[in-house]
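Excluded from the complex is one protein chain; the other protein chains are retained at their positions.
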Amino acid sequence: MYTPHTKADREAMLKVIGVEKVEDLFECIPSSGLFPDLGLPEGLSEMEVLSELSFISSVNETTQELTSFLGAGAYNHFIPAAVDSILRRSEFYTAYTPYQPEIAQGTLQAIFEYQSLIAALTGMDVCNASHYDGATAVAEAVNMAYHRFRERRKRIVLSPRLHPHYRATVHTYMEGMDLEIVGEDLEPDCGTEELIQLIDDNTALVMVQYPDFFGRIYDFTELGKAAHEHKALFAVHINPIALGMLKPPSEFDADIVTGEGQPLGVPLSFGGPYLGLFATKKEYVRKMAGRLAGETVDTRGQRGYVLTLNTREQHIRREQATSNICTNQGLIALASTVYLSLLGKNGLQDLAELNYHKAHYAAEQLSTVPGYHVNMEVPFFNEFVLHCPVPAAEVNDMLLPYDILGGYDLSKDYPSMTHELLVAVTEATDRSEIDYLIEVLEEESYE
Amino acid sequence: MYTPHTKADREAMLKVIGVEKVEDLFECIPSSGLFPDLGLPEGLSEMEVLSELSFISSVNETTQELTSFLGAGAYNHFIPAAVDSILRRSEFYTAYTPYQPEIAQGTLQAIFEYQSLIAALTGMDVCNASHYDGATAVAEAVNMAYHRFRERRKRIVLSPRLHPHYRATVHTYMEGMDLEIVGEDLEPDCGTEELIQLIDDNTALVMVQYPDFFGRIYDFTELGKAAHEHKALFAVHINPIALGMLKPPSEFDADIVTGEGQPLGVPLSFGGPYLGLFATKKEYVRKMAGRLAGETVDTRGQRGYVLTLNTREQHIRREQATSNICTNQGLIALASTVYLSLLGKNGLQDLAELNYHKAHYAAEQLSTVPGYHVNMEVPFFNEFVLHCPVPAAEVNDMLLPYDILGGYDLSKDYPSMTHELLVAVTEATDRSEIDYLIEVLEEESYE
Amino acid sequence: MSEPTIFELSKPQRKGVRFPRPDVPESALPEGFLRAELPLPEVSENEVVRHFTRISQFNHAVDIGFYPLGSCTMKYNPKINEETARLPGFSQLHPLQPEVTVQGALGLMYETQKWLEAISGLDAISLQPAAGAHGELTGVLIIRAYHRSRGDNQRVKMLVPDSAHGTNPASSAMSGMEMVELPSDERGNVDLEALKTECDETLAGLMITNPNTLGLFDENIEEASRLVHEAGGLVYGDGANLNALLGICRPAENGIDVMHFNLHKTFSTPHGGGGPGSGPVGVVEKLKPFLPAPMVAITKEGDQDTPPLYGFVTPEQTIGRVKAFHGHFGMVVRAFTYMLSLGENGLRDVAMTAVLNANYLQALVKDTYHIPYERLCMHEFVAEGAWDDAPEVRALDVSKRIIDFGFHPPTNYFPLIVPEALMIEPTETETKETLDRFAETLIQIAKEAREQPELLKEAPHEAPFGRLDEVKAAKDLILKTELPEDYGK
Partner (left out) sequence: MSEPTIFELSKPQRKGVRFPRPDVPESALPEGFLRAELPLPEVSENEVVRHFTRISQFNHAVDIGFYPLGSCTMKYNPKINEETARLPGFSQLHPLQPEVTVQGALGLMYETQKWLEAISGLDAISLQPAAGAHGELTGVLIIRAYHRSRGDNQRVKMLVPDSAHGTNPASSAMSGMEMVELPSDERGNVDLEALKTECDETLAGLMITNPNTLGLFDENIEEASRLVHEAGGLVYGDGANLNALLGICRPAENGIDVMHFNLHKTFSTPHGGGGPGSGPVGVVEKLKPFLPAPMVAITKEGDQDTPPLYGFVTPEQTIGRVKAFHGHFGMVVRAFTYMLSLGENGLRDVAMTAVLNANYLQALVKDTYHIPYERLCMHEFVAEGAWDDAPEVRALDVSKRIIDFGFHPPTNYFPLIVPEALMIEPTETETKETLDRFAETLIQIAKEAREQPELLKEAPHEAPFGRLDEVKAAKDLILKTELPEDYGK
């Protein structure tokens, strides 16, 4: 299909190689299974493929067609058109890792700017060129902390309100390391004091989410202090949009900041590809995994960028490397770079506040529906826990025929939270959608 | 919205200019109507604009959603994804006419290749860089012929099966020229002999369509000869897809070839922007309107291209210019260039034959429906006239609730053809869509 | 640097895009009508994409840098416009669909007409014309039809100032009018005395560009209109420079009877390397019946519960069709998107900033480049690119040297009334920093013109191509790739 040779080409080439037919090139392969019948269909023309894929896609119901209050780690935000118009430049998307900096300054400068923007947003010193997603960034934070203490400290304190998928990923990643992972079994509603009590001198890392999985905003100053008192590292997982208004985690003296970058101009796309943000303090830069672009000059005196500190990486250090990451989320990091550049300081701040106001409006309105309740005591950002009069799954089932995705059923991860729905509201949620939800809930009252 | 100045910028700039406020720059304007209230709404954010436009667009029913047999000068063809991916390159779409060839070789080479491709397809010597659409290309052909004879020959012979919109456009364009336009009132079914009889020594141009407005294919050899016997010019308007299989009009000794380029990779877009193809013989190149790219070399010996023969154009000749065209259809010409490059010789031929076979299948099947009839005697390409048992408008009205666009009601342009529908079938029409149409017609039988 | 043509990349049997085999029985092909050869290139998709991607990089463009091409309003083309125009609900509509199936599209066209009316003060708009020149032809034909409808068949004289764009005289001529050129006065306005002498019973109208091509608001516009109207003529406004007037004043109030808009200038639709444009025409009440067909109107008023029904209508005394179907809809969607984004205040801000930018740039360079008509300018200004003490250097050389600094040169040699013209239109989307750098560049080049003129004569040095031999191109007249005899057999 995409192979260009004519018959004459093929013959001329075989002659140069000195074999008779292309099949002869495979003679070193055990002949038993050679040229198997795969039982796959014939290829389709582009026109047929598009029509097939359009059909498949039309079977799905999208977040545009539905009224969606789903968040829980992936958010429906507006993406300015300029983002995709840059991503579609094939100089970016059909290049690979910038191994040859002389012909990859576009990619390298974009990475450098990405590092700069994420560092500025989080308040950290350095940021790597990305991890696969929020979950793997968190796992790499644990991995980094573990190696930081030369594998001697075995305790990892994780907040129960760190995204359940992230915690699960930590377990998978660290399975072979014999760690003691604690904190997850605390009451979902526990305070930071309870986490503080778990920190000891065997603790490598204390990690929380900000805003947390329930959307809540806590002050982690004391927690950071407590971790540092035990010389443990302190890590904070962030929602980058929230940092448009909230104090950066550097103010809690975080050693590592991770984040899910999807809200920064990346489509929901059924869960991926997303973007793992990872930043740390300068002192830990050599412990950090992932690629890094650094500023330098070329032979002509021009400012330019190269991948630097490669000696940390697997292709040099091999089994001594802390992480195996190679291909990362380059293009998605570029999306977030363009997105942050377009919004800029004021845009991101306005956006964060808009999310905040909409979520609070929704929470207040929901609290007025008989049987429903939102705890407004603890500050929250664009997501909150809705206590329902019946099991959350029932509410969701009831809402679906109205084309409403009510939220995330928390009992899936927190067995005690049977009646709790995690509701997300962003700038993409119209007031009328919120009002529609309220209307339906009132109509379908359980009282 | 898209203006970048900060307050400080603005103040510094005003100072340099030496006025106090921006309003002062407009003091030369009669103060009566200055800074009027336009009664227009406030601007919207990108997010709101997108949602508004998405809503408006969703009110329409598209040719994808409907089963469409509409053609009549605009055709629903498949467009390979690579076409738009090139058009989206802002080096192309945010540039203008290549006035400075040193920094416009991308555009210039593309025009040169466009000229080459259209010349190759039509068999003509030269092709200009485009007219607005098929209709204006036809009007410019008439205009060129008229000027070719120094405005002395006043008769223009137009086939009644030249697209009605094109003939109407000729009338509008030439309104001030006192021409005698004949042929249109012949029977819609007339033969070329009847056109031949209209040609005299006062005739500047004889013009036909190929395939004609009814989709039919005629041999115009005799007609071309007849025109030339009277020293008149002979022009043929073509459908470029049909030329994937049909003899090029050069074989009829056409002096001018025009065409509607929309089928070459241009979306239907409710009628525009489309693409006016215009080619002629080398001897008439100086009479032809529109831009032309010509090959040359630069000071470094590199092959390159420039706009050439500018002295024909309005910016040099002003009121002596034959045409006033300035902005043309650059990007659409690029679309057709990429499209033809992608399909190439075999692709275009396969496509033409595919259209042919599908249309013939549809015609044959339709002929089996009681009361309906298609004349299969005269060869046709991808469009044909369906004789219906009741007025065509009634058939269309009956089909619409089935989400079928039956075709173009010919009585709109040919009052005698009350029961005739012009039906187009392209590669984008699935066999199942044809069968569905037949099924509905059989069910809703008028017999 | 140079790249083979697509024909040179070809090799017999190579394939790009393919189509499915017929899903219907095959019919006999029409013997005697089939072509023997089809001399098109045969290239793989990969090579086609590379080819066009590579040559694209030879271009300067708005998205690459500053593009102060006077009279062309090379403003930023917002990316959201490109998205809305590609929504399937717009791009996949056949122009002949029943009106009930395209109410969204018709409504959008109707609204665009209303916005343009509000902006111009005119009473009705046709979206049909495909570009500025097409709008001019349409407008002049309307003027002609108006006079004829009143039996004023002798009104065939169209006055066109000497500063006008070439399309103005060409459009008059094309419509069968007689063109008479009017001089400009010493302030760059239309010369009222000369105008008066032409105001007789053969006067069809005046074509005027305001702001004019010197970038100046014609201070005589109202008086000129009055004179023309008094003499029974009509005033045509070339709206190419409307960017200066959005929300500042309404051309109809200055006496304009017919005007075209350039959606590809004022309303941010992209220039596409030469087009497509879109050139809607607006008219005052009395000219409405003559507008080209079809137009969009409300064919059934709506009420609280039902939206209005939109449809196409034909004005009673229409000049007819000026093209097939109904205008460059795709461009109208982009312009409408832009207008909605800006709103009333945004539109006014466009004009104010465009004028601010032009005056700022003029102020920075006016001591170095002679400005023949020095006044506060509107959205652009015209400078002379030549100096007595640099006799070898011409405006073209200045332009070519500008290329070396990463900018697109200004428009050269237009308007014709300014010798060695450099027509500079910065537009409102440029930053002060860009304007400062451009001014510095111009000042440096003026210095080089005296001290190192060869730097200018041999420029550009930094572009992918050096100066191209235009004489050779016109002499050799190679207008297509010449193919070998057996190509495509």
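All chains are identified by letter, namely A, B and C, in their written order; residue positions are counted from 1 within each chain.
FYI, a residue touches a chain if its C-beta (ideal position, glycine included) is under 8 Å from a C-beta of that chain, and two chains touch if they have at least 3 such contacts.
Note that the structure is predicted; figures quoted are calculated from it, not measured.
If you put the hidden chain back, the residue from A:Ala321, A:Met398 or A:Ile438 that touches it is A:Ala321. The residue from A:Leu186, A:Val257, A:Leu277 or A:Leu292 that touches the chain not shown here is A:Leu292. Set against the missing chain, the residues A:His171, A:His228 or A:His387 yield one that touches it, A:His171. Residues 1-9, 44-48, 80-82, 85, 90-91 are the ones on chain B that touch the missing chain.
On the side of chain C, touch with the chain left out of the figure occurs at residues 11, 14, 44-47, 49-50, 53-54, 57, 62-65, 76, 78-79, 429-431, 433.
The rule is simple: only the chains that are shown with their structure count from here on.
With chains reduced to the mean position of their C-alpha atoms, the one farthest from chain B is A.
Between the CA-based centres of chain A and chain B the separation comes to 48 Å, rounded to the whole angstrom. Spacing of chain A relative to chain C, judged by their CA centroids, is 46 angstrom. Separating the centre of chain B from that of chain C, both taken as means of CA atoms, is a distance of 19 Å.
Annotation for chain C: residues touching 2 or more other chains are 13-14, 17-20, 45, 49, 53, 78, 80, 82-83. Looking at chain A, one finds that residues 46-47, 80-81, 85, 90 touch two or more other chains.
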